[in-house]
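Sharing a structure here in structure tokens format.
As you look at this complex, bear in mind that one protein chain is not there, while each of the others sits in place.
And now, chain A:
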């Protein structure tokens, strides 16, 4: 298909307006950010000059004005957070106590439904499997890789190889892996890498994504593939920042590589490991794209986020969708609290 610029003119115009509007808003904000402090600074300067020249008493720098100034910068953020996060969260919670059409109150029915329906319980179990396996495996693999590759030759190249999947979107990654798992009949040419390997070893091609629970594990592999790079980068940086004298002292004490790993490396990078595990856990709880793109939640592979989307937007069951959303929020909450406490503690120690 050829791209006809004349044909697409209205869309291109729209794009242009978008860019112009963006430039105006951002440019305007920058100008404002530049002009307002400059204005205050100039006034202060004038006051200083006046005070020095004519003996006019220098006005005291007042606190309230700075508070006002802070408010000026905080307000847009607070406003947007309210519109985009707080209000919808409250609304979702309310909707979760209403029926599919959001018209009548049904109490806890939607939550009862969640734990009574076999298919939804399956979804909850799947999410649990995801959130246990992905952070552990991804962090372990990232750590292993970071330790092995540390100070090796071609370290940068080796690291960028494993980091590369991070640059691919979840949907992109899922499509790539769907091809890896693709199935073609026995007498056809295999297009899936995994089945091609099986066939060349003399086996029969399999439909990898149809069998539960194997399919969920195969989907988890995709997430691990993406996240291991992130874990590796953070942990590698942490390993490099272990003070050299500690490592040297340990060497002089004659530790084995395993002891070095257990007693020096791991304790030193513990904070970084917690950050990695927490970040990946939250990302995993929200996993949606991978499941949707590969199996669409069929064959017992669905997870909470996917089911939530289906219920609310495709089936018109706003109440049940909202209940799932609230449940997901409740699951994420302890992880976030743990993370915040952890950060606070570190700041106090540091």
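What we mean here is this: a residue touches a chain if its C-beta (ideal position, glycine included) is under 8 Å from a C-beta of that chain, and two chains touch if they have at least 3 such contacts; residues count from 1.
Operating definition for what follows: contacts and distances are computed from a predicted model.
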(message) Considering only the chain that is not displayed, what protein name does its UniProt record carry among "LrgA family", "Carbohydrate ABC transporter substrate-binding protein", "Gfo/Idh/MocA family oxidoreductase" or "AIM24 family protein"?
(response) "Carbohydrate ABC transporter substrate-binding protein"
(request) Specify the residue from the set A:49, A:71, A:86 or A:119 that touches the hidden chain. (result) A:119
(message) Counting contacts across the full complex, list the positions on chain A that touch the omitted chain.
(response) 13, 16-17, 20-21, 23-24, 27-28, 30-31, 33-35, 38, 100-101, 103, 117-119, 183-188, 205, 207, 209-210, 292, 296-299, 310-311, 313-317
